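See below for the structure under consideration.
Complex shown without one protein chain; remaining protein chains in place.
On to chain A.
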Amino acid sequence: MALLPSIMLSRVIAVSASGLKSTAPLGAGLVQASRSLHTSSPSLAPVPALPEGGKVRHGILPEEFFQLLYPKTGATGPYMLGTGLSVWLLSKELYVINHETVAALTVGTVFVLGVKKFGPSFASAMDKMEEEKVAWIEEVKDQAMTCYADAIEEEKKEQWRVEGRSMLFDAKRNNVSMLLETNYRERLHHANHEVKRRLDYQLALQHLKVRMEKEHMVNWVEKNVVGSITAQQEQESIAKCISDLNVLAKNIQAKATA
């Protein structure tokens, strides 16, 4: 069935979705982020996009700090605070300038220059990797969805086919009735034929009987007649025939000469 591969695909989706970390989006740059109570029922579909991320200024100071001081000291407040703080640390020598300061400055410069130079290319490469991963997962999801859509289409088609069931049964019923009719007619014909045969036989029998009686009677009469002709009658009839012939001959001779 076409549903088996889609079941396996959904397992793949579940495994890969647990790797995606998604949280409720936080408001970036707000100090008093209102506590997001779980008002809506948590659901993972559609998966919420990754949040924008907390903003960081100059690479090390979170934006919330600046927003905290903005109402009271304006835009330059945190920078004045930083200047005053560093001057105080240096003057009280709470931050001691020694060989480590040089090292820190060197390392810091290298770090900053490195980030400025290679940052964008590295970031774009990482973004491309992420996009590839997301695209692969999306493809899996799309494939699963097309599988399910096809399964739905096929199911609908099957339901439509079921509607034609009654027509199928009507056709079958017609077939069966036709078979029954044919059979019935065949048997009727057969019965008819048999009866006719038997009646013909009886008819022939009667004809035969009549003919035989007739012939028998004729034979018997002939035989009796022939038997009843005695020798004497035969002599007489022969003499009569001769005399008749003589008369006839005379008549013909007479006619011929006349």
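Going forward, a residue touches a chain if its C-beta (ideal position, glycine included) is under 8 Å from a C-beta of that chain, and two chains touch if they have at least 3 such contacts; residues count from 1.
Simple rule for what comes next: contacts and distances are computed from a predicted model.
Participant: Pick from "Two-component response regulator 24 isoform X1", "DNA-directed RNA polymerase subunit", "Protein OSCP1" or "ATP synthase membrane subunit f" the UniProt protein name of the chain that isn't shown here.
Facilitator: Not shown, but named in UniProt as "ATP synthase membrane subunit f".
Participant: Which listed residue (A:Gly53, A:Pro71, A:Gly164 or A:Gly227) would be found touching the missing chain in the intact complex?
Facilitator: Missing-chain contact among the listed residues: A:Gly53.
Participant: Please give every residue of chain A in contact with the chain that is not shown.
Facilitator: Residues in contact with the chain left out: 21, 23, 26, 31-32, 34-35, 49-56, 59-60, 62, 91-98, 100, 104, 111, 115, 119, 123, 127.
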